[in-house]
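The structure under discussion appears below in the form of structure tokens.
Other chains dropped; remaining ones untouched in position.
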Amino acid sequence: MSSTFGTIFTVTTFGESHGKGVGAVVDGCPPRMELSEKDIQPQLDRRRPGQSAVTTPRDEADAVTILSGVENGLTLGTPIALLVANRDQKPGDYKGMLHIPRPSHADYTYQMKYGVRASSGGGRSSARETIGRVAAGAIAEKFLRERFGVHIVAWVSSVGPVDAPDLAETTLKRADVDQSIVRCPDPASAAKMESVIGDVRAANDSVGGVITCVCRSVPAGLGEPVFDKLEAKLAQAMLSIPSTKGFEIGSGFAGARMRGSAHNDPFVKKGGGLGTATNWSGGVQGGISNGMPIVFRVAFKPPATISLPQKTVDFDGNPAVLEAKGRHDPCVVPRAVPIVESMAALVLADLALHQHSRRAIG
Amino acid sequence: MSSTFGTIFTVTTFGESHGKGVGAVVDGCPPRMELSEKDIQPQLDRRRPGQSAVTTPRDEADAVTILSGVENGLTLGTPIALLVANRDQKPGDYKGMLHIPRPSHADYTYQMKYGVRASSGGGRSSARETIGRVAAGAIAEKFLRERFGVHIVAWVSSVGPVDAPDLAETTLKRADVDQSIVRCPDPASAAKMESVIGDVRAANDSVGGVITCVCRSVPAGLGEPVFDKLEAKLAQAMLSIPSTKGFEIGSGFAGARMRGSAHNDPFVKKGGGLGTATNWSGGVQGGISNGMPIVFRVAFKPPATISLPQKTVDFDGNPAVLEAKGRHDPCVVPRAVPIVESMAALVLADLALHQHSRRAIG
Amino acid sequence: MSSTFGTIFTVTTFGESHGKGVGAVVDGCPPRMELSEKDIQPQLDRRRPGQSAVTTPRDEADAVTILSGVENGLTLGTPIALLVANRDQKPGDYKGMLHIPRPSHADYTYQMKYGVRASSGGGRSSARETIGRVAAGAIAEKFLRERFGVHIVAWVSSVGPVDAPDLAETTLKRADVDQSIVRCPDPASAAKMESVIGDVRAANDSVGGVITCVCRSVPAGLGEPVFDKLEAKLAQAMLSIPSTKGFEIGSGFAGARMRGSAHNDPFVKKGGGLGTATNWSGGVQGGISNGMPIVFRVAFKPPATISLPQKTVDFDGNPAVLEAKGRHDPCVVPRAVPIVESMAALVLADLALHQHSRRAIG
């Protein structure tokens, strides 16, 4: 069930980049939660291409329709089907590329796997597939916010060589993040990132970046040892997003260079229970949330589609030069911010229901 | 099913660090494969504590018994149950710590999650839980090697501040890795790592590290879009290993700093099909293997158990000082090498069977 | 994932009886299979109410649209989303019943389970939910037919007190079944069944019946011991159809009265392998298909919606009399024939892919 994610709160996505539509079926959402398209559309709008000068200018309205599972503004507890119609189909744009697998795209691997592939665009490997996730994630997030007060916010923490300062321990909100078109809440860094993206665009090239995500007010106890540890499900969720190459939680790769005496998070009294004085653990110990903010980072490679000519070979191994037509997104991380938030919400909602099944009995 | 991993080739592990035994049930292994305990024991021996001066000196024989699923030396296609008895139970070692949650251990989170926890050691969060995975992984690996020629090898690529040179494109074998007790195949780096571990041990402290893993001769086409992408399942598998904080594939976090023109892997003719001139993708495009070596890295934090006194609080929030008794492993990465290999094998075996179900029909 | 069925070839259905639409997402269908709406519509038409005088006269076109997963008439191996719009929404019909849970309907249990329910009709317990299954089943069946030559045919074998003779060992086709509007291929029995249904309709009552299904040319080896035995998955599939009360395979309940010497199916030489002289086993031994026809029967209760006044209580326990308005289907079994066939196809397709993953390697 490779297109289904989750055990109790589940999402099944469908749709190619250039078919009739994309969407998702959310099953297991608790009943009697207020829900309408207005709860979902804002994150879809944040994900949409063409929002600003730094993203691809294709205009796709991406308006979501709830097909089922909601009546009189309330969830019924039954599957919530979500549909976003495709409208901007220009398969002609891709015609010349049919016999040349695009480097670092999925043309070659889809062909090897399925013996066939969508003739235009990336099929299921297209960023457009993420619409279903973002729509589903908006529902998961509403549930987490209303029942537990969970607050999830992600932002661009690096673009190419530009690193923003560490903002994980602040109280950032999405409005802060959206102040800049690159979705970096540090203005000085944002300006540099915009400049890098502008340069890259001018050079017909692309550039990667990193997104940091913080989940606050997550109750302690979420995460199912051993294979469904919280960080393990987050890692799967993030590496399932197109173009991602890395995931780290808390101290991450830097933690591998530390000593235990510095890395251990001493406990302190906090509210009615315990907290930790530091948070190198990133809110997770033994695969289970400890009530501290969950902090993780996701690395995105530079987009594979560039307008520069590329020397490669065609499917038969004959030398070829590939030149992408049209305009392309030189840096996807600003648009990927809501995708990261959505996948985090899907992980947390599923684990929250799982944990609830266990604790509240008896 | 948090203790079960996989869809077709599945493993279910069981066992606490200090109960009667630990083990696993492997379901879905193809029938008629030669199998005996001798195929499994070597990786368990590599995982075992006390192999060398750099690991914990506790002597645990960890001898595996196959309880079912094999007859006359051949797998039957039925569940293969694997059991390793516990024998070195010294709950007394942990007595003083019952009321003090150990910093960066899972005592607090298990208590918050379950309302109870194993009174001694880490319960399911203990490294001992990984015995079941390693035993199961040895079976998966044998299947992959015999049917596809897959070769999986991992090694220690950094300990604390010491980085070994990049060896991902070599033809390293496990015998090369095991030349040094730190399991770093670069002798100069290995010497430095040993020295760092010695210093840390003398200081009653601990240190983290990074393991690099390469999977060669993996057929193209493995990985199930969209949530069960190859890199997504590898990320889940690796972050489910105790003490891990990060995962990256191919270019990883460094790739986020690159431009597309440098990062894209141009195709080249190779054998009967295509390969790529570079391998920034790490053997995976669009979530599907492309036939190139799969290269990934896993970050391990420094072990949380240190002999240095730690200021913290007890479960009630009262100030306390924790001092771990006994001898502890100052650096787990050498022993974690076979765990990483085993989890990689479990991912690949499951995806290989999944892919086979699709392609060979018709 | 209660709305998802299957492990490799999976279907996820969505939709209430009176929302915007109903449908399904089929994941795991092998790629490069020819597919269009024309392959799916015929079974939907057979399922549709209003086909004849014996079924409910509501006219619902139930035209299916493939939203994704197919391009140029070929499956891509990606999720196939199927949508049938709802159009005949008359919630007014159900108004008077909001405070009275309909006897032997799901109003009460949905309210107890979810604390809310669709205000009109049966929500997810409506027969309309089965549209998604029938659409998905048509795809599964096409796959089974083209790759293995599997032939699935079901028919009405009893209505109320009228039993048709045993036709399991004939070579019936769907065209034979559709000769009569009650879908009983024995003309004499069909006439009696029509008469019973006519009487029941005249009496504002309803009546139950039994459907027999035979799956021919199923290859030996399908079915996954122990919990996913072929008969176990068929039983789950059939009892998941609304209004079903029983399932039996082969000798069924009558077999419980037999002696082993009579019930055992002796092996005989057949083609290149073995067959059995009798088929009391119903094509399954030890949970695995043996190559003989798979024969099973499904019992359907009389529809709960009747126009006769019924003495009951409202949700508060106050005495009430319920009288259903509108016209209702007095006997669902003729329309349920394609539903039974579809669920059988979904079971077999999933088990066929599962088995294929195992056998063809090595």
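As written, the chain order gives the labels A, B and C, with residue 1 at the start of each chain.
We adopt the following convention: a residue touches a chain if its C-beta (ideal position, glycine included) is under 8 Å from a C-beta of that chain, and two chains touch if they have at least 3 such contacts.
Everything numeric here is computed off the predicted structure, so don't read it as measured data.
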item: Number of copies constituting the complete assembly, 3 shown; value: 4
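Here, only the chains that are shown with their structure count from here on.
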item: Same-site or different-site touching of chain A by its copy chain C, using the half cut; value: same
item: Distance from the mean Cα position of chain C to that of chain B, given in whole angstrom; value: 45
item: Whole-Å separation of chain centres (CA-atom averages), chain A against chain B; value: 26
item: Distance between the centres, which are taken as Cα means, of chain C and chain A, whole angstrom; value: 39
item: In chain C, residues with contacts to at least two other chains; value: 7, 28, 31-32, 77-78
item: Residues of chain C that touch chain A when the two form their complex; value: 1-4, 6-7, 10, 12-16, 19-23, 25, 27-28, 31-32, 65-72, 74-81, 83, 113-119, 123-124
item: Complex interface listing, chain A residues touching chain B; value: 1-5, 7, 13, 101, 103-106, 108-110, 112-115, 122, 124-125, 129, 158, 160-161, 200, 203, 205-210, 220-229, 231-240, 242, 244-253, 255-261, 263-269, 273-274, 276, 280-282, 284-291, 297, 299-306, 308, 310-313, 315, 317, 354-355, 358-359
item: Interface residues, chain C side, partner chain B - complex; value: 7-8, 28, 30-33, 77-78, 146-147, 225, 352-354, 356-358, 360-362
